[in-house]
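Missing here is one protein chain; the remaining ones are kept as they sit in the complex.
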Amino acid sequence: MTALAVKGFQAGYDPDLPIVKGVSFAVKKGEAVTVLGPNGAGKSTLIKAIAGQVACLGGQVTLGGDDITGVPSYALAKRGLGFVPQTENIFAQLTIRENLQIASELVEKRRRAGQIDKMFDMFPDLKLRPNDLAGTLSGGQRQMLAAARALLTDPPVLMLDEPSAGLSPKLVGQVFETLARVHAAGVTLILVEQNVRAALGLASRALVLVDGELAHDGPTDALQDSTTLGRLFLGNRTREVAR
Amino acid sequence: MLAAESLVKAFGGLQVIQGMSLRLGRGELLGLIGPNGAGKTTMFNLLAGTLRPSSGVVRLDGADVTPLSQQGRFGRGLSRSFQIPKPFSRMTVLENVMTSAQGQVGENVLSALFQLGSVAAQERANGTRARELLDFVSLSHLEDQPASVLSGGQRKLLELARVLMTQPKVILLDEPAAGVNPTLLDLIIDRIAEINKLGIAVLLIEHNMDMIARLCPRVVVMAAGQLLAEGAPEEVTQRADVIEVYLEGMPT
Amino acid sequence: MEYLAYGAFFLTLAMTYSIICLGLNVQWGQTGLFNVGVAAFVGIGAYTSVLLTTPETADRVGGFDLPIAVGWIGAALMSGLISFFVGALTIRMRSDYLAITTFGIAIALQLCFQNLEPLTGGVFGVGFIPRAFSGIQDDALLFNYANLGLATLLVVAIYVVLEHLARSPWGRVLRAVREDETAAQSLGKNPTSLRLQAFVLGGAIMGLAGAVQAHFIGFVAPANYLPMMTFQVWAMLIVGGSGNNKGAIFGAVLVWAIWALSGSLISELFPPDQQARAASLQIVIIGVMLCLILLWRPQGVLPERQSISKHLGQRNET
Partner (left out) sequence: MSPQVLIDGLIAGATIGLGAIGLTLTYSILRFANFTHGDFLAWGAYLTLTVSGFLGGLLAGLGIGEPIGPFSFGWGLPLSLLAGAGLTIVLTLILDKILFGQLRRRGADTIIIVMASFGASMALRSVLEFIYTANPQYLTRELQIAQPVGFGMRATPDQLLTIAVTALLVLALHLVVTRSSTGRSMRAVSENPSLAGVYGIDVQRVIRVTWVIGAGLACVAGVMSGLLVQIRPYMGFDLLLPLFAAAILGGVGSIPGALLGGLIIGLAEAFTVQIVGAEWRAGVAFVVLVLVLIIRPTGLFGRTV
């Protein structure tokens, strides 16, 4: 059962210069997939475009079989495609509770308060001072709030853009622990990461993007030994891995 | 030529650069590598003067340039490229290079109106030099085209020509190979080596290790805002701690 | 005969609008500065020149009885100076702050024109302004042709100077700043100073146009410099093609023609007591036209062209 699929997908900021150049893959329901690749390969652009944040320049995206190409991001959120951007992923000028309240409007009225409480239980840091502005949170707490916001609606598919960026190793551990729990609960995860080790620990399958093209698609076991990985990130990584 | 001495840079409470030093010798070609989030770009901005360090000293040709802005350092022969090149896309390729020339008399409206002779002479001289540089980066066939038609790799080459047009003594190149197809990559590598042969010192931030290995006799590896390793590329990339930081993204 | 004289009169006014439009093109077309106070800068020029060139009168300050040419130069300098102050205050800020401030300047100066009676003659303004070629004023046709010739000459001269500037290093770096301010800055250019230069130059040209117009019509009054005028000039530039000096001139003539024709059409169609009311339809036409052009052809009739330095010949020459 396919949760999300892209076919011949092209995306970018300038129609003449696509950053993602014809990528195709399908993610099964309940799968955890990580998108890896060197800097500037188009990883972020890929998931931003799937989430409706960057223009899709060609190809098709389907969510649970429905065509969602070009659907605006708010409608995707309503259809259960959760997305956590890498930076500026919370409203700093709103309170912590308000951030969650906005997200809660996507669930039925009677479940809203319960879902917010559930998130407070999941991320106890947020419960300490829920009526403070979210802008006062530390970097790690911001990521927690961003994740809580996305998880609040129980999305069947959740995409995250570098959730570990700028976090200390301890916090990275916490974030991935949380993601593992989320995944265990049946959520399909698509994860763009720079932290290869952490990502491989969580995901069962890796997509490697190089220069906007899919260079590798397969189970993470194959990538576990560090020579392959070293070559991917430090050595002549492009062609041989691709084919 | 260009030296950083125990630079520290903090954003809010977060120390991104934690006492980093490096030295770029006269006419040297030095590579700066490290995983994402290691602080390379911040380091680069500190050297170029785009950012001011919280503490530490930047020296250019022996002189302390720490208080100087990017413009000030620029005037002393330090030029930088951008990771994502920003050509003026509605201007022609030639104009893009011409615009980079420094000290143009005609860039003031009054001089442009009244000092016709010196403006014309300077334009001719700059035009000749700009065309030489376009020959150098193999873009001369496109000189009358708007920069918007250039491919990603060609934009990198144009950026190189623009940087050279400023007649720098030191250039800082931020990922000149990112998003470049293999054919143009060879050309870029070749041109950077050529530039270096002219006696211009080059500091190169790059993720493409092939390129680093081919160009740089010496590399500096950064991790978590600090110096992790230093030496020849072949040695450095074999080190376990270097491989480790690349896989961990952001180590302690 | 009468038609010929009217034609010359019409074209002369169109030429004065062309000059204003060329000034606005320096500010908007080449630099991207949104000036909503065009009428004020034109008015400053007009009043300055009037002050310098009219004979001394008992009930007004000034009246220096200087030659018309001195009035024109003074007009350009004065408008340029005011532009400098407005620009220095707002050019660093968000682009729409300049719009709001210039809008404010237009209203404030309108008040000054009305209320500083000893200087401006109040709401009734100043009449009997010395006119160029006043020696042949009795021969209406010849007089109109002479004025048309002079105005056209000025338009051509300003056009040539502006084209020269567009192809100069100044024009080039101005385009660079307009396209990408931070990139230009990283090449050691100073965007604020460049923008300010363009704003002042444009303001000075508008001031000159105001003086030329005042000496042609023969009187100035606050009602000549209402926001209406700003709006007309904007429509001219956008329709003609901003960024293109030929477009600015073409737009001025075209919109002025539409304006004049719709005006005479209204006076034909509506009874005299309804004409003031119907005149507002003219404004609706221009307003709707401006919006439609912005929606469907934002580049105008004559889009901007590449302007290349004239010192760069063909490649093989160098």
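Chains here go by letter, A, B and C, matching the order in which they are written, and residues are numbered from 1 within each.
The rule is short, and it goes like this: a contact is a pair of C-beta atoms (placed from the backbone, for glycine too) under 8 Å apart; a residue touches a chain by one contact, two chains touch by 3 or more.
Since the structure is predicted, the reported quantities are computational estimates derived from the model, not experimental observations.
Among the chains on display, the ones the left-out chain touches in the entire complex are A, C.
Of the options C:Phe103, C:Phe133 or C:Phe219, the residue whose C-beta touches the omitted chain is C:Phe103. In the complete complex, the hidden chain is touched by one of C:Ile20, C:Val36, C:Met78 or C:Leu201, namely C:Val36. Check A:Gln101, A:Ser138 or A:Gln174 against the missing chain and you find that the one touching it is A:Gln101. Within the whole complex, the absent chain has one touching residue among C:Leu81, C:Leu142 or C:Ala278, and that is C:Ala278.
On the side of subunit A, the interface with the absent chain consists of residues 51-53, 72-75, 77-78, 83, 85, 88-94, 98, 101-103, 105-106, 149, 153, using the contact rule stated above.
Annotation for subunit C: contacts to the undisplayed chain at residues 32, 34, 36, 89-90, 93, 95-97, 99-101, 103-105, 107-108, 111, 114-115, 227-228, 231, 234-235, 238, 276-278, 280-284, 286-288, 290-291, 294-295, 298.
Basically, only the chains that are shown with their structure count from here on.
Counting contacting C-beta pairs between every two chains, the top pair is B-C.
Subunit C has its Cα centroid 45 Å from the Cα centroid of subunit B.
Separating the centre of subunit A from that of subunit C, both taken as means of CA atoms, is a distance of 54 Å. Between the CA-based centres of subunit A and subunit B the separation comes to 32 Å, rounded to the whole angstrom. If you check the complex, the residues on subunit B that touch subunit C are 70-71, 74-75, 80, 82, 86-92, 94-95, 98-100, 102, 104-109, 111-113, 119-120, 122-124, 127-128, 131, 140, 143-144, 146, 162, 166.
Across the complex, subunit B is touched by residues 16-17, 19, 38-40, 139, 164-169, 172, 193-198, 211-212, 226, 229-230, 233-236, 238 of subunit A. Contact residues of subunit B toward subunit A in the complex are 14, 35-37, 83, 148-149, 151-152, 175, 178-179, 181-182, 207-210, 237, 242-243, 246-252.
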